[in-house]
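Up next is subunit A:
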Amino acid sequence: MSTFYFIAFLSIFFSILVITAKNPVHSILYLILTFFTFTVHYILLNAQFLAVVNFIVYMGAILVLFLYTLMLINLNKESEPVKPFMVKIAGVFGGGILAVALASSLKLVATSNPVILKNPDLGLVKNLGKVLFNEFLLPFEVSSILLLSAMVGAVLLATKDPKTAS
Partner candidate 1 sequence: MTVSILIFLPVVAAVIVALLKNGIAKHAALFFSVAELVIAGLFLSKFIPDATTQFAIDVPWIPKFGIYFSAGIDGISMVMVLLTTLLVPLIVLSTYQHKYNNEGAFYGLILFMQAGLLVVFTALDGFLFYVGWEAALIPIYFICALWGGENRIRITIKFFIYTFAGSLFMLVGIIYLYLQSPGKTYDIHEFYRIGLDAKHQSLVFWAFFLAFAIKMPLFPFHTWQPDTYTEAPTAGTMLLSGIMLKMGIYGVIRWLIPNAPLGFVHWQALVMILAVIGIIYASLIAFNQKDGKRLVAYSSIAHVGLIAAGIFAWTEVGVQGAMIQMLNHGINVVGMFFIWDIISRRLNTRDISQLGGIAKVAPKFSIAFLIIVLGTVGLPLTNGFVGEFLLLNGVFEYSAYHYFNIALAAVAGLTIIFGAVYMLRMYKNVMQGETNELTATFTDISGSEKLTLCIICMLIIAIGIYPHPILHISEAAVNNLIQTIKIKQY
Partner candidate 2 sequence: MNTLIIISVLPIVLLYLGLYKATKSLLPVTIIGLLVALGLAIAQWNNVALPIYHGMMMFDNFAIAFSGITIIATILILMLSKGYFDKISKHVAEYYAIILFSLAGIIVMVSFYNLVMLFIGIEIMSVSLYILAGIKKSDFASNEAALKYFLMGAFSTGFLLFGITLLYGTTGSFSLEVIRDWVLAHPHADPMFYTGIVLIIVGLCFKVGAAPFHFWTPDVYEGAPTLITAFMSTVVKTAGFAAFLRLFSACFAPLSDFWVPVLLVITVITLFIGNITALYQQSFKRMLAFSSISHAGYLLFAIVALGSGSANSVFIYATAYSIASIIAFGSLILVQQQSGSDNFESFNGLAKSNPFLAFVLTIAMLSLAGIPLTAGFMGKFFMFSGALAKYHVWLVIIAVVNAIISIFYYFRVIIAMYFRTADRTELVVPAYYKVVFIISALVTILIGVYPDFIARFI
């Protein structure tokens, strides 16, 4: 139990670092750490498949992509101009109040049932696979369109057009 709170603390801590780090590269590194804590959360919840996917897709692919882009466009310095202080305060307040509002609208202070793992096999690949390829086959197929579109689009946008001037 205390493991959860420890990891939760780490999640929050690192995510705060993500948004406060001056250097974007640092931000990414903190984000990797944050995601790692999430992976731990998944493991704690016995969602093994997700833990693995999270580890691979997010940390392995997405964040590397970020990092790569950052390097590509040479932004690894603390070059970001800072927003005015008031704007930052407003932003922090906004986010904070949002958190409070979310929490209170969800009545989170009230006690609730603990999360109990009813089905230990729930998060296993086999089980998930069955659900995914039965019930969720259609969304699975359809999301291919999403990926295809994104792929075509990314290529379209990121390639240098030699004849843009015309």
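Convention: a contact is a pair of C-beta atoms (placed from the backbone, for glycine too) under 8 Å apart; a residue touches a chain by one contact, two chains touch by 3 or more; residues count from 1.
As a selection rule, all candidates are chains of the complex that A comes from, given by their letters.
Nothing here was measured: the structure is a model prediction, and the numbers come from that model.
Note on this complex: subunit A touches candidate 2; the remaining options among 1 or 2 do not touch it here. Residue ranges on subunit A touching candidate 2, taken from their complex, read 102, 105-107, 134-139, 142-143, 145-146, 148-150, 152-157, 161, 163-165.
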